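So that we are looking at the same thing, I have put the structure below in structure tokens.
Missing here: one protein chain of the complex. Every other protein chain is in place.
Now for chain A:
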Amino acid sequence: MAWDSGLRRLMMIYLPLGCFVLILLFPFYWMAITSFKPNAELMNYREHNPFWITSPTLAHIKHLLFDTAYPRWLWTTMMVAIGATTLSLVASTLAAYAIERLRFRGSPYVGLGIYLAYLVPPSILFIPLATVVVQFGLFDSPLALILVYPTFLVPFCTWLLIGYFKSIPYELEECALVDGATRLQILRRITLPLAVPGLISAGIFSFTLSWNEFIYALAFIQSGANKTVPVAILTELVTGDVYQWGALMAGSLLGSLPVAIFYSLFVDYYVSSLTGAVKE
């Protein structure tokens, strides 16, 4: 009986879970292994087992770092992500505080309006936004991306932070008000410190979403040096008919690492706020 239920558990839970993990992670394994394979092994499955590397090489990564503008792209992407995240965090913290704590007539509607903004997908906006960016003289400048990314980051972060502010007891602020603290003091000394976990998760989400963004970066940036990693790999590294798979995969791997590392540092915040945001 015990053996029977153990086997049943194995077949019903562990086996399908194992398949899921295998399929979900395989492309990353393939990406990683391709990055370190010499071209001879890459193009010959008959003599070399494709799932393993017999003589790993750093040639692809070296090519990427020294013969292309890859470090520059990484740097631009990092700056854009940090800039857009900072801007969005400031704007959405203030907005969430006003909507949830300052309570004015119509504050639920303002909240709803900001939430609805999240449902407007970038693929509807990129053409008119391109003309707006040109009007502002920001075409081909990473600054345009820093200013445009908050359009999808602010709704998301505000939504997340409203939920977070709700969980902080209002009595704390009332006590401080009675003691004669100004509203700004309350925000700085009481509400914000208590909201730090919420701010961290909003920050990680913003950072990963900015790093991931593609269509705006593709439409607004023209010169090779100003491109972000996802756009640059696709438009600068894919050349001719013979694809340099080793370098392409190395570029994808290196481009994924910063987000993956950032994510792994804060994974608990990430998962809990993701699940919390959906439950709301």
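Rule of thumb we're sticking to: a residue touches a chain if its C-beta (ideal position, glycine included) is under 8 Å from a C-beta of that chain, and two chains touch if they have at least 3 such contacts; residues count from 1.
We adopt the following convention: contacts and distances are computed from a predicted model.
Missing from the rendering is one chain, named in UniProt as "Sugar ABC transporter permease" (options: "Acetolactate synthase small subunit", "Sugar ABC transporter permease", "Cytochrome c domain-containing protein" or "Ferrous iron transport protein A"). Screening A:Ala130, A:Leu143 or A:Ile200 against the full complex identifies A:Ala130 as the residue touching the chain left out. Remark: the omitted chain is touched by one listed residue; of A:Pro71, A:Pro108 or A:Pro121 this is A:Pro121. Residue in contact with the omitted chain (choice from A:Ile53, A:Leu74, A:Val148 or A:Ala195): A:Val148.
Touching the omitted chain from chain A are residues 13-14, 16-17, 20-21, 23-25, 27-28, 30-31, 34, 42-43, 45-46, 50, 87, 90-92, 94-95, 97-99, 102, 104, 110, 114, 117, 119-132, 147-148, 150-151, 154-155, 158, 180, 182-184, 208, 211-212, 214-215, 218-219, 229-231, 233-234, 245, 248-249, 251-252, 255-256, 259-260, 263-264, 267-268, 270-271, 274-276, 278-279.
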